[in-house]
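Only a single protein chain was left out; the remaining protein chains are all shown in position.
For chain A:
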Amino acid sequence: MALSRRRFLLGAGGLAAVATSGGLVGCAPGSSQAGGGGAGSGALALAWWGNPTRNKNTQDEIDAYMKANAGVKITGQPGDFASYWDKLATQTAGGTAPDIIQMDMAYIAEYGGRDALLDLSGVDTSKFVEGTVDSGKINGKLVGINAGINSLVIMTNPEIFDKAGVKVPDDMTWTWDSAMEVAAEVAKKGSATFGLAGIVGSGAGLGTWLRQQGKELFVDTSLGFDASDVQAYLESMVKYQKLGAVGSVQDISAEGLGSSAKPLAQSAFVVGKAAMTVSNSNQLEAINAASGTEMELLRLPSLAGKATERKAWYKASMLWSASAKTKDPDAVVKWINWWSNTQDAQGIDKAERGIPCNTDMQAFVKPQLSKAQQQVAKYIEDIKPELGTTPIAPPPGGGKLDDVLFRYATDVLFGKSNPADAAKGFVDEMKSDLQT
């Protein structure tokens, strides 16, 4: 052969060294220069996650704003919830974060607590419903403007209930156990994959369940529960799974949750394979549009069987935040102000991002709401007597709770772990995440 040993080894060694270093270099800071930051005053980048309905609304809002404010150029960056956060983290690290950022309660402390978000005290929140402004305050600084009022719901597909010949139960009196029995029954008779989807490993579900026992997911910067609570929670999830209420282990895993969740259009509930799902009230419009079915809203169950004791809460469906590094803070504040407090903006968005926080805007959009949005508005109004205190935003490191809980829950369901070990592992991992 023409190859000599020395030359070959040298060549292979060199290639090996270059190939090895690739892994390192890929994650070096500042190596990503992609993404559109605001290039000077007047040009803003606006990022959001959403669904086809929201994408259209937001683009319409941007167009309307640019028409009314000549000289301002806003570039939209729509995205999917699951990939949105990876992208935002990368952009923030590279110094190219979008100027205006649609923010979630799960991540606001992550960014706000690290001084990556702009102070938005310049936005007019004087007409906001009491308590709705505080959601956006991190360490006393207003870094997120509540974009709409939301609450956790169990969305219900009446067609599957009809097909199964099961009556949609009374959500004022149902308990976790009775809800799961109904879920199992409707899944079996209606041959649905899930009775209730999106519950196993859901942080919001765990939070609801904890609050009904006087605990919280987070207190200050630490956990508001211990391993024994999680063990009891996981044991009940195993029980409900065996009952046939929450789908097969395979299906739960395939459906995913948090960052592994299937896109809305492919989710079991939208494609008609789940009788019920845990969701947020503002999702109704998008889910109806995607599924072509008129879904109904039910309350989450309570331990006592009394809705008034279920400790519900109003959640900011999402918030408007801005990059602390934006080149044009005034333009950003002006846009968020316009979006939150004008009929031009709210007339387009209506209740897609939740019921408006500004009471004037609530009154303005009310007669224009679609049937689904009226349902949502009524639900938000109806649950007022059932509200408990508003939970705090997850502290830095807490935003991934859903992913971590879902992983430990599937570990248990697949028989790779038991509730006691998984509960301990979950609490240890969350504690270590919160510290760093």
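Things to note:
The rule we apply is simple: a contact is a pair of C-beta atoms (placed from the backbone, for glycine too) under 8 Å apart; a residue touches a chain by one contact, two chains touch by 3 or more; residues count from 1.
By definition in this document, contacts and distances are computed from a predicted model.
This complex has a chain not shown, and the name its UniProt record holds, of "Multiple sugar transport system permease protein", "2-oxoisovalerate dehydrogenase subunit alpha", "PPM-type phosphatase domain-containing protein" or "Cytochrome c-type biogenesis protein", is "Multiple sugar transport system permease protein". The chain that is not drawn here is touched, among residues A:S121, A:Q250 or A:Q343, by A:Q250.
Of the listed positions A:K67, A:K378, A:K416 or A:K431, the one in contact with the omitted chain in the full complex is A:K416. Looking at A:N57, A:Q77, A:T92 or A:T326, the residue that reaches the missing chain in the full complex is A:T92.
Considering the complete assembly, chain A touches the hidden chain via residues 1-5, 8-9, 12-13, 15-16, 18-25, 27-29, 31, 82-83, 85-86, 89-90, 92-93, 110-111, 114-116, 248, 250-251, 253-254, 256, 258-261, 396-397, 400, 403, 406-407, 410-411, 414, 416, 425, 429, 433, 436.
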